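Beneath this line is the structure, given in C-alpha cells, with notes to follow.
What you see is the complex with one protein chain gone and the rest in place.
So that you can tell them apart, the chains are marked A and B in the order they are listed, and the count of residues begins at 1 in each.
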Amino acid sequence: MKHTIRQVFRSGKFVVGFIIFMIIIAFVVFYPLFVRNPPLEIIGQGTFFPPGVYVNVFDSIDSSTRYTLNLDDATAKRIASKLNEDDRLAMGEWLVASGIAESEINTADTALLMDQWLNNFDSKLSIPGMTNAKRNYFIRLDASLDGLLSEEGAIIAARDADTGELEEKEVIAQTDYVNIGQAANIRVLPLGTDNFGRDVLTELVKATGVSLLIGFIAGLIATGIGLSLGLLAGYVGGIVDDGIMFVTNLFTVIPTIVLLILISFSIGQEHRGPVTIAVVIGFTSWVWTTRAVRAQVISLRNRDHVNLSKLSGHSTVRIILLSILPFIASYVVMALILQISAGILAEASLSILGLGPRTTDIPTLGLMLNWAFIYQAQVLGQWWAYIPVILVIALIAFSLNLMNTGLDQVFNPALRE
Amino acid sequence: MSNVILEVHDLSTKYITRYDENVYAVDGVSLQVEEGKSLGIAGESGCGKSTLALSLMGYYFPPLHYTKGEIIIDGRNISGMDPDAVRKAVLGNEIAYIPQSAMNALNPTQKIINIIQDVVRAHDSRVSKDEIYEHAKESFGNLGLPPEVLQKYPSELSGGMKQRTVIAISVILSPIVLIADEPSSALDVTSQKMVIKMLRQLMDQGLIKALIFITHELPLLYNVTDDIMVMYAGQIVERGSAKELVFDPLHPYSKGLMGSIIVPERGIKGAKLTAIPGVPPNLKDPPSGCRFAERCKYARPACTVTSVTLNDLGNGRAYRCIIPEEELKEIYKNG
Partner (left out) sequence: MKGYVRYFVGKSLWFLITLFFAFILNFMLPRLMPGDPVAGIVARMAQGMTEAAGVQAIYEQYTELFGLNKPLYEQFFIYVNNVLHGDFGYSISQYPRTVADVIGSSILWTVILQLPAIIVGWMIGNVLGALAAYRKSGFDKVLMPTSLFMSSLPAFGMAVILLVLFAVSMELFPTSGGYGFDMIPNFSWGFIWSVIMHYQLPFWSIVLVLIGGQAIGMRSMAIYELNADYVKFSRFMGIKDNKILRYVFRNAMLPQVTGLALAIGTLVGGALVAEIIFSYPGLGTTILSAVLGGDYPLISATALIITIMVLVSTFIIEILYGFIDPRIKAAQTDD
C-alpha cells in the first residue's frame, strides 16, 4: 500500500493534477476564513460591474486630507480616457467633410484638434452619406468634450439647512489626490459583479465548493452502485449477470442527459436542492463503472488465489472483500475520480439547461453559468461573469483527468512505454 | 566437434528510454549452439533474458538498439547486415521467434491462412495463394494440426491450439534456429506438456537444427534442453549442461533459482519458497562489482570492488563468481 502510494506520487501527471486540485480545495476552504461576506449578497445596484477597486465617491470628495501632486501627464491622461483613438479619427473625418484641408488636421495634437472642432462643429450640418446613428454619435461626442480642456476645479456645494440655498464649500482642483488607504469605504471586486450585482469571486468560491460536493456525492453514489452491480454480475454470473447486464446495456444507450432532464423536471423546481441533483446524477451515471468492474471481476474470478479461497470454504462476502476487491481497488479509485469530474460537468450542463438546483442561498458553478447566459453575458462581452467559472470547471476536470491518467499509467504499464 | 549452428560473440544491446537514458539490458553475452542441440536460458523477469532473445534476431527496432558484438548463424555473420536484408533473408528463414504469450501472438482480425500468406509473401512475393495454402496444409499436417485451423480466426482457437498454431507458423519457412520465449508460461499443465513435446518433435524431425528455450523456471529446462545458461542483470552468470546446472549449480544465483520451487516430497506446508530476497539491479546504472552481490547470501567485501569475470571451467562449464568452485561446493554442502 505504502509502496503503491509512493509509486503513484512519482508519476508526474498525477502530481500535477493533484497539486492543481489541492490548490482549488485550499481556495474553497481558506477563502471564506478571510472574506466573510455572504456569497449571494446583492451589493451592486445594476448588472455586471466590471472587475476593479471601487472607491466611494463621497468619501473621496469628503476626505479630510487632500494631496496635491504635480504630475505633468495628468491632463493628457484625463483627455485620453475620454477621447480615444477612434474618436480622434472620427473627429478628423468630420472636419475633412466640413471643408478643412486634410493637411491642416493632426489628430495626435489634442489642443489643435479640440480648437478646430470647437470652431467648426455644427450639429445641424448635414454631411452627405452620414447615417442617423453617426450623426447622434457626433452629437454625443461633442457633449462629452465640453469642458475637457478647462483647468478649473470642480465646486462642492452644500445645501444650507435654513435657507435651502446652495453654498460653495470648497473647490477640488484637478491636481487633487486622495490616498486610497485613507478612504473609509473601498470594495475590491477582483471579478466584478454578476447580473444580480453579487460579488463574482466570493460567489465563485462558494459555488466551487458546492459543485465539488455535488460531484463527490454523485461520484460516490455512482461508484457505489457500479461497484456493487459489477461485483454481483461478475462474480455471481448466470442469471444475475444477464439481468444486470441487460439493464446496464439499456442505460448505456439511453442518453443520460435525457434521463436527467426528465427526472429533474419531474421533481419540480421547489424540490431541487444541490443534494437532490447530486443524487439524481449519481443514480443515472453508474453504467460505465458497472461495466468496468464486471470485466475486471470476470478476469479475476478464476485466478488461483480466488479458487484457493473458494476451496478453503470462505464465504462469498469474504472472497469478494479479501480476494477480489484489493485487486480492483485501483480501478475503482480511477472510476470514482472520473465520476466526480463527470458529476460536476453533469450539474453544469443541467443547470445551463435551466434544470439545476433551484436555491436562493447557494450558488453552483452551473447556476452561475446559467445566470450569465440568460443575461447574455457571453454576447455582451462581460467575460468576468462566466470565463472564471468555465476556467474553474475546466481546471477541476483537467486536474482529475490528469490524476486519473497518472494512475492509469502506474497501474497499466503498457501505456508507459 | 560437431557443426556450430549459432554463435554469438560479446553481444551487447541497450534500450533507449523516452528520457534518453540508456538501459544496458544485454551486456557482453557470448554463446554457441551446435547442430541438433538445444540451449535453455533461465533467470528472473527483468534479468535480460527476453531482451537477449530479441537481440539474437539481429533485427532491432526502438527502443532496443544494437551496441556491439557478432551473431553468426550457420557460418554467416548477420550483425553487420542491412536491416531490410536481415528481415528478408534471415527472419523466419533462418531464425524464428515465438513470443511469450500465444494468446496475443496472432493478429485477431486475420485468418490463420492470411497470416501465413503475409509471412511467406514478405520473403517472396511471387508465391501464389494456392501454393501457400498447399504448403501450409502439409506443414500443419506434419505437426498434427488439422487443416481447418487455417480458415479460422485466432479467437476461435483454444489456448493450447493457438500456441501450437503459433509454433507451426514460426517454422513455416523451415528456419534453422528457433527461439522460444517462455512459450508455456501462460498455459495450463497439459498444454505446457504439449508445447514442449511439439518443440522436441521439431528437433527430432529435423525441422529445426537448434532450439533456444527461455524460461524463468530453471528446473523445467532439465527435461527440455541439453545445455543451460543462467542470466542475471544482462550478463551470463553460469552455463553448463542441463544436468550440471540443475543438480549442481555453482553460482549463488543459480542455486537460489533452484531453491525457488516447491519440492513435493517435503510436503507443501514445510517447504517454504526460498525466493531470493530483493530485486534485480537497475540496469540504467549497473553496480560496479558483482551485480548479484547486493542480494547474495555469501557476498564478501571484495565482491563489490571489481567486476567479476566469467570463470571458465572447460567443457562448456563456466560461472561468474570470485569464490572458487571447491569452496562454493563446501558452503552449499553445509547449508
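Everything that follows uses one rule, which is that contacts are C-beta pairs under 8 Å (C-beta built on N, C-alpha and C of every residue); 3 or more make two chains touch, one makes a residue touch a chain.
Computed from a prediction, not measured in an experiment: that's the story for all the values here.
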Touching residue (missing chain; options B:D10, B:D118, B:E131 or B:D312) | B:D118
Which of these, A:V8, A:L191, A:A397 or A:V410, touches the one chain of the complex that we don't see?
-> A:A397
Per the whole complex, from A:L262, A:L308 or A:A329 the residue touching the absent chain is A:L262
By the document's definition of touch, the residue of A:V178, A:L345, A:M368 or A:L407 touching the omitted chain is A:L345
Residue, one of B:S45, B:N77 or B:N104, that touches the chain absent here | B:N104
Touching residues (missing chain, whole complex) on subunit B = 18, 54, 57, 59, 61, 87-88, 90-93, 96-111, 115, 118-119, 122-123, 153, 155-156, 166, 169-170, 173
Subunit A residues touching the omitted chain (full complex) = 249-250, 252-259, 261-263, 265-268, 341, 345, 348-349, 352-355, 369, 373, 378-379, 381, 383, 386-387, 390, 393-394, 397-398, 400-402, 405, 414-415, 417
